[in-house]
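All protein chains of the complex are present and in place, except for one that has been dropped.
For chain A:
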């Protein structure tokens, strides 16, 4: 990251090689549209190029920091489609699968395992809406519509869930 902040293109290329498939996956999961995901991914690496000096290794790993940028950009693009974009996923009307996949199970060590363990302390419904929000980048409104639940209820599930999550992670 220091080399990228110093303007070394080769360092950015190496970061791209190491992280682009993961970050493209993150963008594609939120946007579904491949063209848009490609567009956003370009923007993500330009953002990394310009903001590398703000990276703080003490706060987040490189993959965590870059994937947060990718999510943020992809959600910006999703919002540009309109407030209820993705209120109804094309495939089905269910919430995101609550069970982590095989790849995830292999990676459960470390930070991810700790986060999953804390998510597991939440009730299933709260865990599901938080996971759906994370993976699909949808709004409170869209979550309320999908779960056929009043907006205020969904907000309070998520706020209380996040508060408990923080408590668990800090315990």
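FYI, contacts are C-beta pairs under 8 Å (C-beta built on N, C-alpha and C of every residue); 3 or more make two chains touch, one makes a residue touch a chain; residues count from 1.
One rule holds for everything that comes next: contacts and distances are computed from a predicted model.
The subunit not displayed here is recorded in UniProt as "Regulator of SigK", chosen from "Branched-chain amino acid ABC transporter permease", "hydrogenase (acceptor)", "Nuclease PIN" or "Regulator of SigK".
The omitted chain makes contact with just one of the residues A:124, A:148 or A:171: A:171. Across the interface with the omitted chain, chain A contributes residues 5-7, 9, 12-13, 16, 20-22, 24-26, 28-29, 32-36, 38-43, 45-47, 49-51, 56, 59-61, 63-65, 67-68, 71-72, 75-77, 79-83, 85, 90, 100-101, 103-104, 107, 110-112, 114-115, 130-131, 133-135, 137-141, 143, 158-160, 162-171.
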